[in-house]
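Report on one structure; see the data block that follows.
Yeah, one chain of the complex is gone here, protein chain that is, but the others are all in their spots.
Presenting chain A:
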């Protein structure tokens, strides 16, 4: 009931609202993705690469000092320890193998924080494929280390100059590229967004996160199900992967943290569930921030990876159905939570991830609650922002 149906709907959300120019590409993918993913040879190759190349399973780490501070049992799912430093690579490994199965030779992607761009450039280098990454002009400036990494890996980084010059516009440019190159190109979308089958496909590739949490928690706590799983949400891929195997387990509380930017009511925010209405963005019916007239508005967050005016259709459904609790954390809360994690546990998180850790500003847990937080990425790429923000020079 929380998974995509055959047409890619989660409740009323999802589907494929695409111009005819994209139909053959998306339809080919829709017809084949499940068959390919169920092939034994595909599963074997995917799992092998996740193990030997990405370094999975990622540890589930009991955060003792953080637990003491917040009065509950906190486990961290260490996606930051993956090769390339975030959960994004789980999806790009899956999609590059998919692209090969479909006979594609050219890869395009959009990126906000640059994590997905780096993860895409990485798998393209691994497989010897041409790689073009679209990135908003503003994000290119604020995530310079990742731009350099992509170039080092042999990818071309093309700036998106239109609109807010962030993730939304990079996505528009990637879609235009796909329209212009319908035959040889596969578009590796980096989050659980876009037309069906993307949200479902990305979610399945990321679902390894919750698959591992189950057996890891069993080893540590004697039970597979935590009381809560917590994740930050941009488009919603690390969250979708963290929730996946718990969606139909009602005793597991699902918590989503969006970016409130400077505050939900300030006009500079990316808290889609609070500010959005149902509409169509990037080929998908979902909650999105827009004017009364249906023009998509420009979001704001200090973290490039959460600076998106929509949210994946699964999350719209989890929100609307009440299955998940939604919160939003401001820039300040996320930055402070990132500093706290650094100094209590010796782990510097991505600013995106800092939002998940700001949950403790919003919700009080019970002492025996087992809370698993998706530590979606590491903060290396964000050092400049941290240094400026905290005056660490």
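Going forward, contacts are C-beta pairs under 8 Å (C-beta built on N, C-alpha and C of every residue); 3 or more make two chains touch, one makes a residue touch a chain; residues count from 1.
Simple rule for what comes next: contacts and distances are computed from a predicted model.
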Practice prompt. Could you tell me which of "Aspartyl/glutamyl-tRNA(Asn/Gln) amidotransferase subunit C", "Glutaredoxin", "Tryptophan synthase alpha chain" or "ABC transporter permease" is the UniProt name of the chain missing from the displayed complex?
Written response: "Tryptophan synthase alpha chain"
Discussion item. Just to verify: which one of A:103, A:182 or A:267 makes contact with the chain not shown?
Written reply: A:182
Item to complete: Check the options A:94, A:136, A:235 or A:283 and report the residue that touches the missing chain.
Response: A:283
Worksheet item: Which residue from A:15, A:94, A:112 or A:276 sits in contact with the chain not drawn here?
Response: A:15
Fill in: Contact residue for the chain not shown (choose from A:40, A:219, A:251 or A:293)
A:293
Worksheet item: What residue numbers in chain A mark contact with the hidden partner chain?
Response: 15-21, 23-24, 162-163, 168, 172, 175-176, 179-183, 277, 279-283, 290, 292-297
